[in-house]
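Submitted below is the structure of interest, expressed as structure tokens.
The complex is shown incomplete by one protein chain, all other protein chains being positioned as in the whole.
On to chain A.
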């Protein structure tokens, strides 16, 4: 799925990101690296700058300083739409779907497929059948069990709705899927379902950036964990090398990080 999946270089990298809000420095020279095919979790205490970092990577804000490279090429995103055009899709915690529209309409919202020929070109008629069958294929790929693609999203459970959002991202992301607290609005069982979806996205060859407060889930699903503190990346660890207590200690500053070795 990703163009450089066979290489080892990072898919998405950032160096020396700085973002200031008046006297507050949210990002203070943060670095970031996402490798092909991995699930990279980003954790950090409140105010560590992880949501600012993610907003910079997903185009929701423009950093004051620093460089972002996608597939080795410098990029500059001025809006989430820019990032999306570049192949980075984001799943938001608050279930950003239109509840009254059906599943297929939500999956293709803003990217509708028109019919071929005169009907599509002149009369701009949508190819509803094709969108429904493609939506069905995408959801089946991720083993998301829902009924008909023409049923309204509001008839789904919270987990299924998040499934639709994840399927949309996986369907259109060419490089990266960012998941910003995807389980925050969900119950325990539904969260487990979304964790399976995150693995499903990785199985399709797409690297995932997972922002989460839920440390056990992070240790369960992530290949590597980026630990953010005071506006910088202080460590990158693997779940097998450290335990949760150590990770939390680095997160809170009780233990030193290892960022120099990775920076």
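One rule holds in what follows: a contact is a pair of C-beta atoms (placed from the backbone, for glycine too) under 8 Å apart; a residue touches a chain by one contact, two chains touch by 3 or more; residues count from 1.
Methods note: contacts and distances are computed from a predicted model.
Per its UniProt entry, the chain excluded from the display bears the name "ABC transporter permease", taken from "Xanthine dehydrogenase family protein subunit M", "ABC transporter permease", "FAD-dependent oxidoreductase" or "Cytochrome d ubiquinol oxidase subunit I".
Of the listed positions A:101, A:184, A:230 or A:249, the one in contact with the omitted chain in the full complex is A:101.
Interface note: of A:133, A:151 or A:252, the residue touching the hidden chain in the full complex is A:151. Interface note for the absent chain: among A:69, A:125 or A:255, the touching residue is A:125.
Touch with the hidden chain on the side of chain A covers residues 80-81, 84, 90, 92, 96-101, 105, 109-112, 114, 123-126, 128, 143-147, 151-152, 154-160, 163, 186-190, 192-193, 196, 200.
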